[in-house]
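Submitted below is the structure of interest, expressed as structure tokens.
Omission of a single protein chain aside, the complex is shown with its protein chains in their original locations.
Labels A and B are assigned to the chains in the order they are written; within every chain, residues are numbered from 1.
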Amino acid sequence: MSAILAIDGLSVEFRRAGAAIGALRQVGLKVAAGECVGIVGESGSGKTQLGMAVMGLLPANAAASGSIRFAGREILAAPRALLQSLRGAKLAMIFQDPQSSLTPHLRIGVQLAEVLVFHRKMPRRRAQDAALAMLRRVGIDDAARRMRQYPHELSGGMRQRVLIGMSLLCGPDLLIADEPTTALDVAVQAQVIGLLQDMRREFHTAIVLISHDLAVVAGLAERIYVMYAGRIVETARAADLYRGPRHPYTAALLRCAPRIDAALAPRLDTLPGQPPNLALPIEGCAFAPRCWRATERCTRERPLLLPADATAQAACHHPLCA
Amino acid sequence: MSAPPEDLGPLAPGLWRGAGRRLLTDRAATAALAAIFALIAAAIIGPHVNPNRFDAIDWGNIAVGPSLRHAHWLGTDRLGRDLFVRTLLGTRISLAIGLVATSVSLAVGIVYGAVAGFAGGRVDHLMMRVIEILSGLPLIFFVILLTVVFGRNLLLLFVSIGAIGWLTMARIVRGQAMVLRGREFIEAAVAGGAGPARIIFRHIVPNVIGPVIVYATLTVPQMILFESFLSFLGLGVQEPQASLGTLIAEGAAEMESAPWMLLVPGVVLAILLISFNVLGDALRDALDVKEH
Partner (left out) sequence: MNAPLLEVRDLRVEFAAGRHAMRRKRFVALQDVSFDLPAATTVGLVGESGCGKSTLARAILRLIPAAGGRVLWRGEDLLTLSRAALRRRRRDLQIVFQDPLASLDPQMTVGDILGEPLEIFEAALGARERRARTGEMLARVGLEPWMAARYPHEFSGGQCQRIGIARAMMPRPQLLICDEAVSSLDVSIQGQIVNLLSDLQRETGMAMLFISHNLSVVRHVSRQVLVMYLGRLVESAPRDELFAAPLHPFTRALIGAVPRIRPGAQAEAAERLAGEPPPLRSAPSGCVFRSRCAHAAAICAAAPPLQRAAEGHMVACHRLHELPPWTALPK
């Protein structure tokens, strides 16, 4: 399978108030056509910046270096016109907050049709029909009426469905979903994950699912990248990762979140401390101060992301299992 | 972004300390601040470095132009009174009126607005109707009425201008207080057993100070301008006292024969007004925490 998205040595730095914040540090990642890849990390791990960098939506005070190849074409620092023609057509993104991703004063139908009119130069009437068909496909009942409604008249789950439908209108090759279910209730969350699953099967769109919750990613992704302090610390096939995490951070993430189907213990397992300050230089392994397996070597020498077996990589001097 | 405690850097800058630093990096604001301080200093010290008194009449030098060759550096008026001293005196009175009136409006407006905004409901409704009625009254007649009843005196002028100025201030504070009332930390204070007085003075007032200071800075020139306007109409400061307004009024009458009589106080007033406005705008930017 050819890679639809290939990121190599991507670094992103933010300049703010004289300090340089290293949000992404030498990140490499591959997504095959039609594949679903999960990116998991906590706030400040750089997972959102990764999505933004691919979309070419980094803020003005960000400096990016490295390479992002989309369908074989370099898109990091590509001309704005190229990015604009890709965005929304071949390359789509949905966000955590479906409310702010829709224009408040335009009817749903108009916003959906606009995508096709702009990218496909479709006549408005035909675009409207296509939009209506898409709304039905993403499971919105009474779609004809919804077309005439405004975003605030829809519930959160419905708005997310609309956005998913909108992002799929032009049949994108890659969909980046940044915390698409975080703002939703569990029941609706399950519906949206189910919808993404169905849509992926139907449109053969590759999906990058970004989330802080391993359990959400578990329902969809085939491969998972775990990020910490701007770096990828582990990558593996989803099933392998859950069965036997290699990086202590991944293990901690799996252990820390209380699970509804796990045995109860008197205390929750925790990870002491906090993620490092990215404005300061980090020596050795960024996770070392919170790691129970850390040795003197970890504080001195940064572990490289090395292959652990045919499909997995981990950046740790003292990986678990093996 | 989360940071471990040892990386917090030197001792806590509050929102204010950062604002002060940001303000001083703004060149226009620094210049405005310097101009204001220079004028204040001049108004206090100035009259003492010149031998002339503000009400002394120099019969030998009536309506002479500015020159360094005689003791009247900026010339004299039609009565032969020294314009340099009179302008500085006028600046002193105008500034005092601006500052005192602003302070009065600040004190009354903050308390009134914070109470109305926090109380909400019927209390707020009633308090706002009072403000609407007051701002419906024509201010000029109000001041004229006061001067007629109590005679012309400076203190009264201060109070009457300030008494009207607080209306807008109260509206601004009320709006801010209503936003704050819905914030979680106010709810937390209520849940923590804080009474209304504590909530208003410990939690609401400190948090509205930012926008209020900005508005107050912009109020000072309004007040000065308003006093000038009253004086221009002959309702303000009384002879032989002078404010920038009365000086401009006198100067306007002699505009053709003695233009310096209008120019000197006019330029000072313009510098004062521009400086306060620039400072107010800069303060607004400096205090806007969200941008930093």
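Basically, contacts are C-beta pairs under 8 Å (C-beta built on N, C-alpha and C of every residue); 3 or more make two chains touch, one makes a residue touch a chain.
The model shown is predicted, which means the values in this text are computed figures rather than measured ones.
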So which shown chains sit in contact with the chain we cannot see? A, B
So which of B:120, B:192 or B:234 would be touching the chain we can't see? B:192
Which listed residue (A:9, A:171 or A:258) would be found touching the missing chain in the intact complex? A:258
Can you say which of A:3, A:33, A:71 or A:188 touches the chain missing from this structure? A:188
Just one of A:149, A:274 or A:299 touches the chain that is missing; which is it? A:274
For the chain that got dropped from the picture, name the residues of chain A it touches. 42-43, 155-158, 185-191, 193, 212-216, 218-219, 238-239, 242, 252-254, 256-261, 264, 267-272, 274, 290
For chain B, which residues touch the unseen chain? 1-3, 5, 8, 11-12, 14-15, 183-185, 187-195, 198, 202-203, 206-207, 209, 289
